[in-house]
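First, the structure itself, so that you have it in front of you.
Part of the complex only, each chain left as placed.
Labels run A and B following the written order; every chain starts at residue 1.
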Amino acid sequence: MILILKADTTKSDIADLKNRLEARGLRPVIMEGAEKVAVGIIGETRSHLPADQIQALPYVETIRRVSDPYKLANRVFHPEDTVVDAGGALTGGGNFSLMAGPCSIESREQIVEVAKAVKAAGATMLRGGAFKPRTSPYDFQGLRGEGLKLMLEAKRETGLPIVTEIMSIDHLPLFEDVDMIQVGARSMQNFEMLKELGKTKKPILLKRGLSATIKELLMAAEYIMASGNDQIVLCERGIRTYETATRNTLDLSAIAVLHERTHLPVVIDPSHATGVARYVPSMAAAAAAAGCDGLMIEVHNNPAAALCDGPQSITPDEFVKVVRTVKAVRAAVSSANAIQAKPISVEQVIRACAS
Amino acid sequence: MILILKADTTKSDIADLKNRLEARGLRPVIMEGAEKVAVGIIGETRSHLPADQIQALPYVETIRRVSDPYKLANRVFHPEDTVVDAGGALTGGGNFSLMAGPCSIESREQIVEVAKAVKAAGATMLRGGAFKPRTSPYDFQGLRGEGLKLMLEAKRETGLPIVTEIMSIDHLPLFEDVDMIQVGARSMQNFEMLKELGKTKKPILLKRGLSATIKELLMAAEYIMASGNDQIVLCERGIRTYETATRNTLDLSAIAVLHERTHLPVVIDPSHATGVARYVPSMAAAAAAAGCDGLMIEVHNNPAAALCDGPQSITPDEFVKVVRTVKAVRAAVSSANAIQAKPISVEQVIRACAS
C-alpha cells in the first residue's frame, strides 16, 4: 500500500504516521518528492490496516495499491540498492563485478589457466559451465559433476569466487561450495526450481529468458524472493529478434528500466548476446556506460579449440583491454555525473501504482 | 573481385599486380593481414579482367567474388571511413555529430529557442520535423512547408545546419536549403524515393526500418549510392520486438556490425528507440561508448506541451548533461584505446565473400 500525503504535510505529521504504522507491525518507507511525500507500507496491510482509518488521517491525500505484480523485487518498497555478496565479490550499490571465464569447463589445465589470467586482468568472479544446456543431445553436455570439482580447484588456486549454472534442482547438493548459482535463460521460468532456490541462501544469477519481458524477469525473481532468498543478480543476455547479424539482440535499455523498477543489481552478458567475439568489447563498454552493475564475459585461452561457443569467446589479452576500457568508461560517467544514484521518486511510485 | 595472394608474395609482386590492374583501368585496394595479403579490385572486373589470366599470376592464391549484395556500401571495397559533410557539420571518420531539436516544429519561438539552447550545449546540427509521419490521420501532421520555413529561420539565427524528414519525393524542391535530408524508418524501403534521392547531392540520414535487418538497411543505402549519392549517414533508432517496457528495442550491437561491414557513418537515436525521456541519457552514453559516429536526440523546451512525442523529449538542461557525459565517455574510450580504427582485415574480406 502507498500513501500520497498532502502538499502541506509537516515533519511531525510524518513522525505521527510512522508511529501509527510501526505500532501495527508495519514498516513505512518514506519517499520525499519535489512536491509531495509518498509512503510505502511493507507488511500485511490488508489485514492490519483498515483503509478507512488511514484515509481519515488529515495529512493523507490518497491511498493507492501498487499494481506492479512484483512486490518484493519492487524498488517502491525497497528504495536502496541491494548488494549481493558472493564469496566476498559484491555486485550492486556501486559495486561492479567482473565475471569471466570459459563457456564450459574442459580440463583442469584450461580452467585454472583461464582463472589465473582473468584474475590478473581484474575479474572479481570466475564463470564456467559444468552442466551445459545444449540445443542438441549430440553436442558436448559439459563435464557435469566432474567439471564442478575442477572449478572448485580453480577457486582454491586463485581465490576467485565462482558462478556456474544449475540445470536441475536435483543437482543442488553438488553446488554447496559454489558462490553464486546461475539460472540460465532456458530455466528462467522453471518455477519449481526457482522456488527451491528461494529456500537456499545462495546468491542467484538469474538470466533473462530468450523472449522474456522485463516484467517476466522480475516475476521470476519474485518467485525466488517469495521463497525467502533476496540475494539475486539479474542478467540481460540478449533477446530473440528477427535480426540474424548477431546471435541475439542485446537490450541495453533494460538496464535503465530495471534500475528504475527494482533494487536488484543488473549484470550484462555481451558474449551470449552478440555471439561474436569481436563485438564483445564495444558492447561491454556500452553496458558500462549505461550503468550496469557488472559484466559476465566469456574468456577462453584458445577460442578456436573451445568445445562450446568458441566464436563468442575473447582471449585473456582481449579481456585485459575490455577491463581497462570498462573502468575508464565508468570513471568518465561517474565524473560527468550523468547517471547518478537517484532516490526513489514519488513519480516512480505513481507509475508503479498505475501501470 | 578479391584476390588472396600467396603467403610468400613480395612487395615487388604487389607492385607488379598494381601496375597490371591500373593499366586496365581498375583500382586495387591492398589489405595486409597477419599472414596474407588480400587485394580488392574496384571497377568492371567481369569485362576487363579475364579470371584465367589473373589466376595464372604466380603470386595469386585464389580469386573470390564478394557475395554480400551491397557493393558500394561495402567496406571491403572502400576501407576508409566515409565522412559526410552537411553544411559544415561532419559525421564519420572520427567526427562526431550531435543532432538535437524537437520532434516537430511547432512555432517560430519554439524552434528558435530550442535551436539556441542546443547550440549552446554543443549540438552540431538542428533536427526538427516539418512533415510528420503519424500513425493516425487525426494526429498533428506537422506544419509541413510552413515548418520548413521556420526551421530555415532557426538555421539563420543560429548557424546550425539542419536535418529534417522528407515524406514524399514530390516535396523535394522545398528541401533545397536543407543540409541533410532524413529518410524516416517507415520510408527506408520507399525505393522510388531512394532512387530520386540518389540523384541529388544532398547528404541523407537513412533511418533503419522498424523491422529491417542490418543487411536490408545496407541495401537501402545501396539504392541511394547506386543512383550516384554516397553522402549517407545510417541511423539506428530501435527495432520492433515483443518487449513493451520501451517503445522499441535499441540495437546497439548494430554499431559494431555496421562499422565492420560498411564505411558509412552510424548515428544513434535513443529518443525514438526508448520512447521514454528518462532512459535517453544512459542510452546516449552507451551508444557513445559503443563507438557511434553521432547522436540524434529529441530536445523540447516544454516536453509536457509538445504536439508530438513529448514523453521521449528531454529538456535543454538535460541535454547539457547528456553532452557532457557523451564527451567524457568518448574521451575515456579513446584513451583506453579499446575501439581503435581498424584497417580492413583479410578475415573481413573472406567473410564478405563467404556470407
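To be clear about the criterion, a residue touches a chain if its C-beta (ideal position, glycine included) is under 8 Å from a C-beta of that chain, and two chains touch if they have at least 3 such contacts.
Small disclaimer: the values here were computed from a predicted structure and weren't measured.
Of the identical chains in this model, 2 are shown in place, and the full complex in the file is built from 4 copies.
Throughout what follows, only the chains that are shown with their structure count from here on.
Chain A and chain B have Cα centroids separated by 34 Å.
Interface residues of chain A facing chain B in the complex, by the touch rule stated above, are 211, 213-215, 239, 241-246, 249-257, 260, 273-274, 278-279, 281-283, 285-291, 321-322, 324-325, 327-329, 331-333, 335-339.
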